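First the structure, in the form of structure tokens, and then the observations on it.
The complex appears here without one of its protein chains, the remainder shown in place.
Our next item is subunit A:
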Amino acid sequence: MRKLACAALLLGVAVYAWPAAANDGLTKIIKDPKQWGIQTGDYANTRYSKLDQINAGNVGKMQVAWSFSTGVLRGHEGGPLVIGDVMYVHTPFPNIVYALDLNDDGKIIWKYEPKQDPNVIPVMCCDTVNRGLAFSDGMIYLHQADTTLVALDAKTGEKKWSVVNGDPKKGETNTATVMPVKDKVIVGISGGEFGVRCHVTAYDSKTGKQVWRGFSMGPDNEMLVDPQKTTALGKPIGPDSSLKSWEGDQWKIGGGCTWGWYSYDPETNLVYYGSGNPSTWNPKQRPGDNKWSMTIWARDADTGMAKWVYQMTPHDEWDYDGVNEMILTDQQFNGAPRKLLTHFDRNGFGYTLDRVTGELLVAEKYDPSVNWATKVDMDKASPTFGRPLVVAQYSTEQNGEDVNSKGICPAALGTKDQQPAAFSPKTNLFYVPTNHVCMDYEPFRVSYTAGQPYVGATLSMFPAPNSHGGMGNFIAWDNTKGKIVWSLKEPFSVWSGALATAGDVVFYGTLEGYLKAVDSKTGKELYKFKTPSGIIGNVTTYEHGGKQYIAVLSGVGGWAGIGLAAGLTDPNAGLGAVGGYAALSSYTNLGGQLTVFALPN
């Protein structure tokens, strides 16, 4: 303890009062708009900041204050944390952590670089991204690519404990951040393209000891569901709800991965998240609803027991993972105050639910090109209540194996992937980064080998036809009406998490590398600056020394670095019709940089 105090003095760091009480600390930090204590901005995942020094009137004058190279040239998702006077920056594989001194122009206080077997790299579908660090009670949590969860002393970088959550030899890897809640850390896992049966696990934040684990599919006791008390659309799910929805043992390699974002409501004590696609991508090989893949889960933070579930895409036929964030808001709905949960699913529907009961309130398309389903059945009396009404032409199940189903919108990467939306309580609008991409999808039979990809479909992607030709939009969404309020065309998918502020500004990044600021009411562009590489990171804000800063990671990659790097063509548009926005590679290059902006003095 003495050593730590000295170190802090030597560095001239204004010593932050490290909280002693469990979880109290993080809650306090989250409430303080000067700090950015959790990847998602707050437990509700609103990505909203009360800071307003930078506002719609002056954001046009913003300048780069300082920048930092991470030294890694891979896709950079997530963003930095700011705790007191220290900024914590992470990198993609090999998952380096830097603690930077904000009192000394970002001087490196400590650096931690784990040793990981590079053989984990190719097990990670679609690049070696990592969506960032977490903090609680003086500890920085790093969830490595190889699924090792490490707790580091936030002051020194010293390793306190570590625990292994999965086995990369079986295709289990990690890209996600973790969520500290009270005395636990909530942890997910990836591997849906490797036939992993995924789960969510809570570890004791002091020791790393496992407290509970709930699988996405399998027997009731392994999923942590109560057949009588756990509900779906208001009714008890009944015994063996998952096992009955799979053929044979397919559930054992069933996917349902949990690599998205987590939110938490202290009042209900529920943790909210979504489960991913069922394995394989060939729907013919897994008859049934494949519960509870593609599902919104509400679990008790202390026990893991599920209170309610809602499956958005039963028997997935398109890889529409349900992992995107759940944004928790208290708003008026039909004239009454409601505790809402809003979710922009990969399947192209924006859902609004009552987060206490799981009641479905709104489900509407948040991109007009979405065509695989006409709508979600909202008639409570209907036998298909809550289910999407699938269009036969776009059903890869009905068209069958070895048949190419053409022109399905959205593509497998969804109308939105993990890139998180923001919510402003000032406008009551959600700001959503989206993909505007469609696909042809042809499923075929595959065999399973542990640790090897287990995909089972060929797909080709192209910009949404008969639209603006670009592959993305940035939209403002009214979650109570299920309507787009305004929409900005983007040449490429918007793969960066948004930030909304009390200054009436919304920030997001683009794949060409622009950081953009737009007016939160109208969407009018107020500022843009081209950073060295494409942005797939999430925008963060904090205040230091009386000044508000905006920070974002650049470093193109991830799913976005695949097709988009080479450019996507519309196969139906004929030869050579690559369009104006062909290859991302002619706009930007690999990189790994943090850029921090502020108003001039």
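Criterion: a residue touches a chain if its C-beta (ideal position, glycine included) is under 8 Å from a C-beta of that chain, and two chains touch if they have at least 3 such contacts; residues count from 1.
Throughout what follows, contacts and distances are computed from a predicted model.
> According to UniProt, what is the chain that's been left out of this complex called? Choose from "Cytochrome c domain-containing protein", "Nitrite reductase", "ABC transporter domain-containing protein" or "Ferredoxin".
For the chain missing from the view, the UniProt record says "Cytochrome c domain-containing protein".
> Taking the entire complex into account, which one of A:G57, A:G71 or A:G238 touches the absent chain?
Once the missing chain is taken into account, the touching residue is A:G71.
> Thinking of the whole complex, not just what is shown, which of A:G41, A:G79, A:G106 or A:P168 touches the missing chain?
That would be A:P168, which touches the missing chain.
> Going by the contact rule already stated, which one of A:N103, A:Q331, A:T357 or A:S460 would touch the omitted chain in the full complex?
A:S460
> Thinking of the whole complex, not just what is shown, which of A:I54, A:V86 or A:V120 touches the missing chain?
From the options A:I54, A:V86 or A:V120, the contact with the absent chain belongs to A:V120.
> Please give every residue of subunit A in contact with the chain that is not shown.
Residues of subunit A in contact with the hidden chain: 71-75, 93-94, 117-123, 125-128, 168-169, 193, 281, 404, 440, 442, 444, 446-447, 449-461, 556-557, 561-563, 565-569, 571, 575, 590.
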